[in-house]
Each structure stands twice: as structure tokens, then as C-alpha cells.
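So that we are looking at the same thing, I have put the structure below in C-alpha cells.
As you look at this complex, bear in mind that one protein chain is not there, while each of the others sits in place.
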Amino acid sequence: MISLAGITGSRPALIAVMVMMVALLGIPAVHNGYVEIVFRNILMYAALAYGWNLLGGYAGYVSFGQVAFFGIGTYCSALLNTHGITNIGAGIALAIVVNALVAIVLGIPILRLRGHYFGIATLGLSLAIQDLVANIDALGGTGGLALKQVDDAHFFVYYYAMWAVAAACLLGTWLVARSKLGYAFVAIRENEDAAVVLGVSPTRYKVIAWAIAGAMAGAAGAVYAPANGFIDPAGAFEVDNNVFPIVMSLLGGIGTVAGPFVGALLLAGVNEVLQRFFVKIHTLFFGAMIVLVVMFLPRGIVALIGMRGGWRGFRRSLGAYRV
Amino acid sequence: MNFRRIAVVAALALIAILIIPVAPAPAAQDTILFGSPVSLTGALTKEGHLTQEGYEFWKNYVNAHGGIKVGGKTYKVDIKYYDDESKNETAAQLAERLIDQDHVNFILGPYGSGTAFTVAQMVERKKIPMVEGNGAAEKIFSQGFRYTFGVLSPAKRYLEGIVELGREKGAKTVAISAASDAFSLEVAKGAADYATAHGMKVVYDDKYPNDATDVSGVITAIKATNPDIILNAGHLQDALLIHKALKEQNVMAKAYGYSVGPDTPDFVNALGKDANDVFGGAQWSDAVKYKADHPGFYDTAKAYAVAFEKVYHHRPDYHNAESSATCLAFEYALEKAGTLDPEKVRDALAALDVTTFYGILKFDSRGLNVYKPMVTNQIQNGTLVTVFPTGLAEKKPIYPAPPWGSR
Partner (left out) sequence: MEFAQDVINGILAGGILAVAALGFSLVWGIMNIINLAHGAFIMLGAYCAYELFTRFHIDPFISVPIAFVFLFALGYLIQRFVINYVVRAPVLTTFLLTFGLSLLIVNVALLIWTGDTRGVSPSYVGANFSIGPLTVSWAKLWTLIVALAITGIMALWLGRSRMGRAIRATAIDVGAAQLAGVRVAHVYAVTFGLGTGLAGAAGALLSLSYGINPTMGDPFLIKSFVVCVLGGLGSVQGALIGGLAYGIVEGIAPLIDFTVFGQHFSGSGLQNVIALVVLLVVLIVRPTGIMGRATA
């Protein structure tokens, strides 16, 4: 289903997101290391969500294994770092190249699977890569790698790097959505077999989609590694990070340009606020919140913004998916 | 009801809440504020709570007995906690929040080696001293960090006592299985190295995934090597799986030892009689015969244990004790330094040398407490007793272990 406002999603939401992104440039000025971390995380999750959204929201191939690329990105950056190259840009570049290659090589067999089977294969992939990395001593094994970081006065570098990655993902999604690529993706999502008939080569476009999605996740990982100062297989390939981008894209509005950012801001932001007020049971409230939002806003927040009819329109929308 | 407007307002509100810190109640002038990220949810919940209990127990004692005297002034103590959900990155980020947002004076370490490492890296950057008692991986202390101190013995020592015990009784072969996490692997390597260095043969040395749901393959491989001693470096869940599987497959050894498990009552409750005669490596037990040479807290392990049990209704295990010891290190360092200045307190910690109910608190040049020996406990008749080293032991070890079914 093409979303309410066409392939890029609701325009006002997109403008709001761009305004917020610009505003976020000012975060380091607050001079609070922790606030910087909070928003850096939001940007990181936004990048992950954009990656997933491109493959899952636009091309319709739901991947449960995005974290595989994120993790590979962290290790690319970490390996450069432990061998003397601490330039963040170099880490990002390597991560993008490696991930794109991995996506292309693995994509050809794996993207032949459809639907649920593709999803599980990607999940298995992320678990397997984690295992593999944990077994290779040259990559630090289970103990992980410690990275050299910049000093406290220059720590904002990591924030801006993550902002740049997130902005690139946002821009990239917007450009792709409006281009031939974007329409090819949607064609594949809506009806892959019909797309073939119409001359759209699905394998080529699916691999491209996965490569871009992997590059986005990898770039985020490449910044995360030095910012965190330490990575190990468990942290780099954290299973939760497979689910969060999906959850964020869904909450924000799947298959739109504004959705992933909104979802990341909402989820990570609310989680943070809950942590502050409910130290012990924040996860419980978090779970309850997700349940309620999905029950009453199944098409995401962005759809809510575009909804007409005010309160009554909302009430009517509640019955859409019931039985 | 214009949702657009509501949404914009809500988004702005959210960003505002995130940026503007909840103005913390200004730390009372005469309070030292500690901060600690602990695992209150997630896979390490139980251990996180034990850590918190240890911290709280010390805090309440100190506050009830007049506080800490630093440089002529008496201070009360408070501790602020956040839940790191058992995740490494979260622990470091929360510790940073404690420093930047809540303005804590010092950091009390989290539970676990992974979390301790990330927090150690962060405090190094911020130049705020941290003492931790629950992360034993040596990796934390081999990075040249100056602001992190660990009161516990390093990971590699955990199972050495059991190997030594076995060796004294004539055991020749050892089988070691480990979970695939940094701490367990260090424990396993330490045990393997110790065995080899003392003339024993390691006949099995392999690892299994952290989330393994079935370890029969590991057990069949161990069985084939017919070892005298079977060791495991893992977590409570694996310890239970392995011990049950050993019995199911009729694997007989002269001694069984686990790095984690025997010290928790859960182990005995879950295994019943089969838990008997199993050894466990521990940082401390309430039977050790230390006597504190400094006032300010309980002076013997027994005194600590009795008082602790009154409050928390369970025997303290070593996680509780090492957490309280963590705080003690700060207490004595602060008294010695005479000031709250982080640099001076750090130096006082580096020069610390006291004996407490927990053992000696003294750090080597890396910040690790290599001066305190590990103890080896054994479950005898459903109760945990200390059997090694002989100087600290309360009972003799039972070796070899009787066959399954006759424990």
C-alpha cells in the first residue's frame, strides 16, 4: 500500500524532520556529554532505521538481520583504529565498501528467498556472523577490541560524524524515493512478478537496495565504534538492534522519508525519559507504551499527522484492521 | 483536534525534556554522592541486585554511624543508580550521565566485566575515579587506565584453587568447558595454564555459545576423555545445564568445579542432592578468617554475614561482599586523602593498603587487587563451606566425589 501522501510520505512531516535535524546541529553547544550521547544514539538509530526502511519499507523485503551490517561496520572502523588509522571518515568509507560487497555477494543467493524465508535467513546471517567474529582471534575474539578515542574536549567530533551519517541516510532515502530506483523498489514490493513482466529486473534492484541498506547500517556502526571506545561481538551484533530499526520505522511510518527519524526520536527519546523517572520499571512502561501505540495507531505516527477528520477520523480508523 | 499541531508540540516537548536535565536536588553540602550503573533488568538482573545490596548495606552502615570524616568535616553518603539493562554501552552512557547530569563525585562499578570495561574507559576520559568489585577480566586493567581500581582477584584465579586441590590429591587430567564470553574464557585459560604449569594434562578445553540450550555435545566429548577433574567457566544457566547433563550421561569424575553457580542458593535449590560435593571458586566466603585493621565497618566476615542476613534475609554471597568492599576502598581512601578532589582521591586509592572483612585491599600498578587470594568453596550436605586455601578453610574438602545417586 502506497502511503497516504505518495512515495515519500507526508510533506509536512518531512519538513518538520528537516527542521529538527538542523536544530540538532546545536546539541554540542549545550556542553553536556550525556545529552550529546542521547542524541547521538537517536541519530544512530535513525540511520539504522533508514537502512532497514529502504529494503523493508520501500522494496518490501523485511530483513531481520540489519545488525549484521552494523556490526561489520563497527569492526571495519575498529580494525583501522587499532592499526593506527583513527580517521572517522576512513572508517566510514571502509564500512560502506565492505558492506556493499557483502550485500552483493550474499544477496544473490539470499535475495532469491521471499517473504518470511528471507527474513529468517537474514536473522540467521546476523547470528552466524556474530559467532564467526567471536571465534576469530585476529578480530579480538569474544574479548573485543578497545579503540583509541579523541580527548574530552574534542568528543563532539563523534556527534557530528553520526549526524552526518544520519543526514546522509535521510537525504539518500529521499533521493532514492523520488528516482527511478525508488519506483522500481515499490514496484517490487507491490507485485514482484508483475514487475518482472514490466521489465524491472528484480535481482539487480533488490541487491542494490540491500547494498544501500547495508551501507547505511555500516556507516552508523563505523561511527559508533570509536564513539563507544570498545566493541565486542555481543555489543556489535546485539540482537535488539535487529528489532529496533523495524520498530522505529513502523512507529514512525513505514515506507516514508520522515518515518524512520520520527520513530527513532520517539522510541529512543521516550526510553530515555522513562529511564529518568522510573529507574526500575522503565522497560515495563516502554513495553506498555508500544502496545498501546500499535493498538491505536497501527499505521504509524506520520500517518496520524496526515490524517484528516480530527478526532472522529481517528475513531473511525480504529476499526481498519479488526476482525 | 488538529493532530499536526499536537504532534509538533509533542515533538518539541520531547526534545526539550531530553535537553534540559531534570534539575537535580542540589547535592546537600555535606553529602558525598556516588553514582552506579547496575543491571536491574536484563540477563544479569540477579547479580546486579546483589551488587546494589552490597552498596546499600555499606551506605546505611556508614550513615548510621556518623558518616565519613574527610579533612576535618563529616559527610553523609548517598548513591544514585541507573539500570544498564546488562548492556555494555548503556553502562558507560549511564555512568557519563551520572557524572555530567547528576554531578556525582565518584563512580561505583557496575556488575560484569564487559560493563566494567566500558565504564572504565569513560571515567578515564572524564578523570573521575572508579572502584569496582564485580568485573574480574584482566583486560580492564591492561589498558593503562589510571582511574579504575578493582577490589577483586583477577578472573584467571577463579578455578586455580580447585585445580590445586585436585593436584594435591593426585589428580592428573583436567577437562575445561567455557561459555563464549570474555570473562569465562579468561577463567578457563587461567585454569588451563595453571594445570599445565603444575604438571597436569588438560584433556579437553573448548567453548560453547553463550545462549546454548543444550550442551550434550560438550558432555559426550568430555566423557570420551575420562578426566579426573571437570571444570566449567560459565554462568548459572550453563552450570545447571552441564551438571544435569553430566549426570544424565553418567559421566564420573573425581571433582566437579564451576566458576559460577555453587555460590548461589539457586544452584542447590535447582539440583538438590546432585549439587553436593561440587566445588566453586569464589572471591570471598563468610568463613574466611580475616580481621580488619581499620575501624569503620564490620571487622570479620562472620560479623558482616550476620548483620547482612538480618537486613536482606539471605546469606551474603561474594558479590555482596565485594560490592561492600568496593565502597570501603573509597571510604578509607577518602579519609586518607582528606579531600574530595578526584586527583587526590585517585592517588590515595593507588596507595591503599588495608585489611578488611573481605581481605586485603591493595592495588598493583595496574589497579588490580592481586594481593587477595581466591577461596574455593564446596557444597557439603546442601551447605556451602570453604575448603581451600587451608589457612582460610573451615572444613576439609570431600575428594573424590562419590558416584551419582549416592550423594
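To keep things simple, chains are lettered A and B as they appear, and every chain counts its residues starting from 1.
In this section, contacts are C-beta pairs under 8 Å (C-beta built on N, C-alpha and C of every residue); 3 or more make two chains touch, one makes a residue touch a chain.
Treat the numbers as computed from the prediction; the structure is a model and nothing was measured.
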Touched by the hidden chain, restricted to displayed chains: A, B
By the document's definition of touch, the residue of B:Phe145, B:Tyr312, B:Tyr371 or B:Trp404 touching the omitted chain is B:Trp404
The one of A:Leu25, A:Ala194 or A:Met295 in touch with the missing chain is A:Met295
Sole touch to the unshown chain from B:Val77, B:Val203, B:Leu241 or B:Ala282: residue B:Leu241
Kindly state which of the options A:Asn87, A:Asn135 or A:Ser179 is in contact with the chain not pictured. A:Asn135
Chain not shown, touching residues in subunit A: 56, 62, 109-110, 112-117, 120-121, 123-125, 127-128, 130-132, 134-138, 239, 243, 246-247, 250-251, 254, 281, 283-284, 286-291, 293-296, 298, 318, 320-323
Please output the residues of subunit B touching the missing chain, sorted low to high. 41-43, 45-46, 48-49, 180, 206-209, 211-214, 216-218, 220-221, 224, 236-237, 240-241, 244-245, 247-250, 264, 266, 269-272, 274, 404-405
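One rule holds in what follows: only the chains that are shown with their structure count from here on.
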What whole-Å value do you get for the distance between subunit A and subunit B if each is reduced to the mean of its CA atoms? 35
Considering only the defined contacts, which subunit A positions touch subunit B in the complex? 12, 16, 20, 23, 27, 30, 32-35, 37-39, 41, 131, 134, 141-144, 146, 149, 151-152, 155, 228-230, 232, 234-235, 238, 262, 265-266, 269-270, 272-273, 275-276, 279-280, 282-283, 301, 304-305, 307, 310-311, 314
For the complex, which residues does subunit B have touching subunit A? 1-4, 7-8, 11, 14-15, 17-19, 21-22, 40-41, 81-83, 85, 87-89, 92-93, 96-97, 99-101, 114, 117-118, 121-122, 125-126, 137, 139, 143, 180-182, 185-186, 209-210
